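Everything on this sheet refers to the single structure shown next.
For this view, one protein chain was removed and the others were kept in their places.
Up next is subunit A:
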């Protein structure tokens, strides 16, 4: 498999395209159009479908609604309408073509009439998430949290719900609750080193902002340090966690060796070929 194909498949499988800005989305769109019309036949069927699904969402983000409808029709004609991904695609098309309310009514009707009694837990969950994402713009964060927590009660093993709750808690400044949510994520995904890094970050801010006594603050920082170290134990070049290891060990007494190690690791990352990591590492080294 060529490096270009590998890159596109990684973007599709990690859903990185959902984080792209407008310029990057346009670039990705052009690449996908060329790839799927020329080289795309060389990849496996499942890989091609994954790329087509990504293409659907990129077209939606870029307001190329007719093309998105064509991709949805291709999927529907081949697989039928009754699958989690196709439900979400249809809800998305309803949302962009006929408005939020039509999409909300369709999802609520489907849940009420079928999915509430069906054994298809995946469709139920993804449509509930879609419903929350559509309604979120017209409600505040407290409402959003209530919805996510009620979904967590129904699906206590879904890491995405905990992650989303943690994000909202962080935005609201409830670092202790955010840390609890990230702890749940690492319980479900024990090798998710990014989650360990996020947990360390939440514990770090919790210790600095919430803890008044120096003993409790030190204990909090120590806990944050342990989680950051767990993260780099799983991924030895993960810059974010090394930066927290360095910052926390600098604040704690008797952690000089760990600080030196973190400093040398950040220096090593600053020499890596990844331009973004290089720039961030250099900035960190200046401020440490």
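Definition applied: a contact is a pair of C-beta atoms (placed from the backbone, for glycine too) under 8 Å apart; a residue touches a chain by one contact, two chains touch by 3 or more; residues count from 1.
To be clear about the criterion, contacts and distances are computed from a predicted model.
Undergrad: Name the chain not shown, per its UniProt record: "Translation initiation factor eIF2B subunit alpha", "ER membrane protein complex subunit 5", "Type 2 DNA topoisomerase 6 subunit B-like" or "tRNA (guanine(10)-N(2))-methyltransferase TRMT11"?
TA: "ER membrane protein complex subunit 5"
Undergrad: Out of A:49, A:96 or A:261, point to the residue that touches the absent chain in the complete complex.
TA: In the full complex, the listed residue that touches the missing chain is A:96.
Undergrad: Would you mind spotting which of A:160, A:176, A:211 or A:226 touches the chain that isn't drawn?
TA: Hidden-chain contact among the options goes to A:160.
Undergrad: What residue numbers in subunit A mark contact with the hidden partner chain?
TA: Contact residues on subunit A toward the absent chain are 3-4, 6-7, 10-11, 13-16, 18-19, 21-25, 60-63, 88, 92, 95-96, 100, 126, 129-130, 132-133, 136-137, 159-160, 163-164, 167, 185, 189, 191-195, 232-239, 269, 272-277.
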